[in-house]
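Pasting a structure below so you can have a look.
Only a single protein chain was left out; the remaining protein chains are all shown in position.
Per-chain residue numbering starts at 1, and chain names A, B and C are given in the order in which the chains are listed.
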Amino acid sequence: MTRLNWGMIGGGEGSQIGPAHRMGAQADGNFVLAAGALDHDAVRGKDYAQRLGIASDRAYGNWQEMLDGEKGRDDRVDLVTVATPNSTHFEITKAFLEAGFNVLCEKPMTMTVEEGEEIVKIARSSGKICAVNYCYSAYPMVREMRHRVARGEIGKIRLIVVNFSHGHHGDAGDADNPRVRWRYDPAMAGVSGQFADCGIHALHMASFIAGDEVEKISADFASTISSRELEDDAMVNFRMEGGSVGRLWTSSVAIGRQHGFDIQIFGETGGFKWWAEQPGQVMYTPLGGRTQIMEKGESGLSDEASRLSRVAIAHPEGFPMAVANIYVDLAAAIRGEPHGDFPTAVDGLRSMAAVHQAVASAKDNGAWVDARPLSLR
Amino acid sequence: MTRLNWGMIGGGEGSQIGPAHRMGAQADGNFVLAAGALDHDAVRGKDYAQRLGIASDRAYGNWQEMLDGEKGRDDRVDLVTVATPNSTHFEITKAFLEAGFNVLCEKPMTMTVEEGEEIVKIARSSGKICAVNYCYSAYPMVREMRHRVARGEIGKIRLIVVNFSHGHHGDAGDADNPRVRWRYDPAMAGVSGQFADCGIHALHMASFIAGDEVEKISADFASTISSRELEDDAMVNFRMEGGSVGRLWTSSVAIGRQHGFDIQIFGETGGFKWWAEQPGQVMYTPLGGRTQIMEKGESGLSDEASRLSRVAIAHPEGFPMAVANIYVDLAAAIRGEPHGDFPTAVDGLRSMAAVHQAVASAKDNGAWVDARPLSLR
Amino acid sequence: MTRLNWGMIGGGEGSQIGPAHRMGAQADGNFVLAAGALDHDAVRGKDYAQRLGIASDRAYGNWQEMLDGEKGRDDRVDLVTVATPNSTHFEITKAFLEAGFNVLCEKPMTMTVEEGEEIVKIARSSGKICAVNYCYSAYPMVREMRHRVARGEIGKIRLIVVNFSHGHHGDAGDADNPRVRWRYDPAMAGVSGQFADCGIHALHMASFIAGDEVEKISADFASTISSRELEDDAMVNFRMEGGSVGRLWTSSVAIGRQHGFDIQIFGETGGFKWWAEQPGQVMYTPLGGRTQIMEKGESGLSDEASRLSRVAIAHPEGFPMAVANIYVDLAAAIRGEPHGDFPTAVDGLRSMAAVHQAVASAKDNGAWVDARPLSLR
Partner (left out) sequence: MTRLNWGMIGGGEGSQIGPAHRMGAQADGNFVLAAGALDHDAVRGKDYAQRLGIASDRAYGNWQEMLDGEKGRDDRVDLVTVATPNSTHFEITKAFLEAGFNVLCEKPMTMTVEEGEEIVKIARSSGKICAVNYCYSAYPMVREMRHRVARGEIGKIRLIVVNFSHGHHGDAGDADNPRVRWRYDPAMAGVSGQFADCGIHALHMASFIAGDEVEKISADFASTISSRELEDDAMVNFRMEGGSVGRLWTSSVAIGRQHGFDIQIFGETGGFKWWAEQPGQVMYTPLGGRTQIMEKGESGLSDEASRLSRVAIAHPEGFPMAVANIYVDLAAAIRGEPHGDFPTAVDGLRSMAAVHQAVASAKDNGAWVDARPLSLR
């Protein structure tokens, strides 16, 4: 095995998502952090890069410099992770794909549906990987649920109930807190607040496990803190292409919920429940039977779940290892080996369409609308 | 203290709700089961009544006989509980109220809004008690939440999320099971299935704790088992008169959920969570603080919660004791003593209006409609 | 069914255990509270008795008056419950048994082993019932575990781990609190504090579920609050007659534990876990399989568990209903009908022997001693 070279854009000192990517990329020894443009402040970014072990000539001041610097190297980075502010994802991802780099982009991949369609096209024509970090889908027990749904263990899915609700923006006094305020300001966050932030993780999870796509949605948005222009609470009813009913609640004012991401899948012959705060367990109830606690690491799990588990049964693996699983599959794909199924630009595009259509529905009193991008109807 | 005489209509041998009423009425020694018309089969009903200790001359063959027999007695029953099939609640409740009896009616109080309006009027003009058994509202910790909301402990309520979803009708093969089938057949169940069965408990709970009333609703109903005419799954978004946002999910196909009734209340300065399967606890999270586990029986609870608690802290009290609390308050009211706040015909009427309006909304693709009866707008 | 007459000694206004007995005896309509000597203050006791609906001539000033008054009546009480301070249990129970009454005595039945032996003899010779209120054994799911152990579902039992530990005496400042202080004072509490108070419930539970008796024990007692003469924390290792290993921890300084009573039973082919704060569930794990959540009310439970369940699956039933189950079985026994298996004087005697022997072991640095009364070795 040769280690792959990895570069990072954004994720500078103090960022939340940067460490998760670094742990994820490095934990399994697949990637070496070889290049970075980590901060919008070039000096700070270069300094931090070198403290992280990046050579000085690959510690770049901004993403354009990094693009220029890397594209000419023989040992150019095998993968670029884009973890910058949301509004810049599109142009950076586009530029690196066009220059022939593999890209892992943080969500949301773009701000508009049109940009999403463009990224999908570029990724296809480039032949390069464009992945999007819906990392929850890489938890072993999430993969296990998907596997069991696919093989019919709970029959045809009737109903999916997914919540991603926390209370960390529940303080009205945060109107002046820059870490919170931008999220509810259309000038910075775009058309949607909480739904675009957490709701799309939830929607992706529903599709991922069900092996089906969201067809139409009806949204009820609320700004429960009145100073907010964008929604801080949303209920989105949906229907899958295969006919399943969906309920999605997302909130940032649900004081007392911490991570607050859970999903329940109900089929003809059983149900699953999974919870992101205890991700190594799935509650499984067969029709007419008792609820059973499935554990990551138990015998009899699918190859997919086993492959992505790392320590013994009931030893928690956590969020960094879910991110690491995305990188495991990316490394395999880059090496041209058989691999798992990481989320791609198509998933990023679907999310953008769902966001824009949910906004339209909410403005139209919850009218049902097609949630899909035009290219995928 | 003189024990009160109590009569029961319905709740015969093998019924689910009958024992709960008998335990509830008798546990505190307030009521003696003195009369009953317990079964639509007169012989079985009389026999069972006598096995329960009712004297043979007060073991009646049907409710009309019981009405005739009781109204002339000096020791006539002080309270009649109506626990018959739903479609008969109206006529029995009406007849007993008009004859000057106090009534506790099982939910739903009536099948139509018009009947509900009529019961409210009769109850008012009779001066008698007409209570409806929204018994969850009588759990000590539910009363505690209500008390704390009323005194502003979590500030103005922004959001209420309430679920009453179970999986006990998740078997499509139950189409021929008479205990299940009638619930989804409009000829027997009326206009709504799952929402009328469990959803109205959830809606009452939201109003009860918030001290506010539901103003408008938007409903999405689904029959996830296609042979069912009425809904087995429903999502109802709502707005309270005071402006709070509401989300209500109710389902009978959520395999793996047992009792499945929980409520979360989010205000400006904190949140509560309560769960009917562990009813002696409330999770309370102050804004910016840690989640705390409030326990029934802890020091510092409100008089209302303390009055309705019976055994030491963390000793579970259970559903029968919640029903008993309804009877405690009824006994106090019948005796003319100061008392708590049991649900009444007005609550029963509100539920009926909400059911019919939710049905209308669901048929109209989730259009927002006024949830209130005309008399209460 | 004729209602049975019931009398109560102790359990006056403000007592903790009194209400549990009244709810338990009355909830199912088997018993009517007909007589009582409820308080050591005769005036208060008579007054309270009448407020509870007892006729004035059967509201007695003390237990001797009650014994005199009742024994001559044709409608004498069918059962006497003794819920007085511990040191009086022996003489009252003895007196009522000798006068031909059935007795339910609160635990501990006596203060000495000799007294315990005497009660056992008197109960036998009288032919009357002498029950002891180890009420936890009457929870449906406790009976279910016992049933499953008996039929070999988890194979031979290897290990029992039982804890009854709370933190309600964790305040050293309570040295002057009369509700706490007496428990650690040998002049009032006898030879043992916490072990005699909660430990014997735990030990009874282990024997009850295992269907086996404790043979020998080794005890480590500690007074973690130094002002206490008697132990507030104890670890007792034991061996059953059938060879199972036992671990019992009981504490009153375990701040944060509320009810704190749980038991785990491990056999050759599976394990059970039960917890008194959520008594309607048992965690069952077959060897090599997943943990399953057994629910009170699920289909397929034993007749014994079904008979003692009252409301639908996952509707909590609680501590008062466990006490009520003891009374259900007592009523059946008094009526001469087939019945369940309530704890009796022999159980009370075994507890006393275990307490005294544990004390001896603890004083002898944990030496292993025979835990059984001489008459049962």
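As a working rule, a contact is a pair of C-beta atoms (placed from the backbone, for glycine too) under 8 Å apart; a residue touches a chain by one contact, two chains touch by 3 or more.
Computed from a predicted structure; not experimentally measured.
A.B. asks: If I consider the whole complex, including the chain that's not displayed, which of C:Ala42, C:Val245 or C:Ile313 touches that chain?
C.D. replies: Checking the options C:Ala42, C:Val245 or C:Ile313, the one contacting the hidden chain is C:Val245.
A.B. asks: One chain is left out of this view; which of B:Ala175, B:Ile293 or B:Leu376 touches it in the full complex?
C.D. replies: Of the candidates B:Ala175, B:Ile293 or B:Leu376, B:Ile293 is in touch with the missing chain.
A.B. asks: In the full complex, which bits of chain C touch the chain not displayed? Write them out.
C.D. replies: 154, 158-159, 161, 165, 167, 170-172, 218, 220, 222, 224-225, 233, 235, 237, 245, 247, 249, 251, 253-257, 264, 266-268, 270-273, 283-288, 291, 365-368
A.B. asks: Would you write out the residues of chain B that touch the absent chain, in ascending order?
C.D. replies: Chain B touches the missing chain through residues 284, 288, 290-295, 298-299.
A.B. asks: Just checking the interface: what residues of chain A touch the absent partner chain?
C.D. replies: 1-3, 16, 19-20, 22-23, 26-29, 32-33, 50-53, 168, 258-260, 276-280, 295, 310-321, 324
Criterion: only the chains that are shown with their structure count from here on.
A.B. asks: Same residues or different residues where chain A meets chain C? The copies count as same if more than half of the interface numbers are shared.
C.D. replies: same
A.B. asks: If you take the mean of the Cα atoms for each chain, which one ends up farthest from chain B?
C.D. replies: Checked the centroid distances; the maximum from chain B is A.
A.B. asks: Chain B to chain C: how many Å between their CA centres?
C.D. replies: Taking the mean C-alpha position of each chain, the two centres sit 35 Å apart.
A.B. asks: For chain A versus chain B, what separation do you get between their C-alpha means, in angstrom?
C.D. replies: Their C-alpha centroids are separated by 42 Å.
A.B. asks: Quick one: which residues in chain C touch 2 or more of the other chains?
C.D. replies: Each of 295 in chain C touches at least two other chains.
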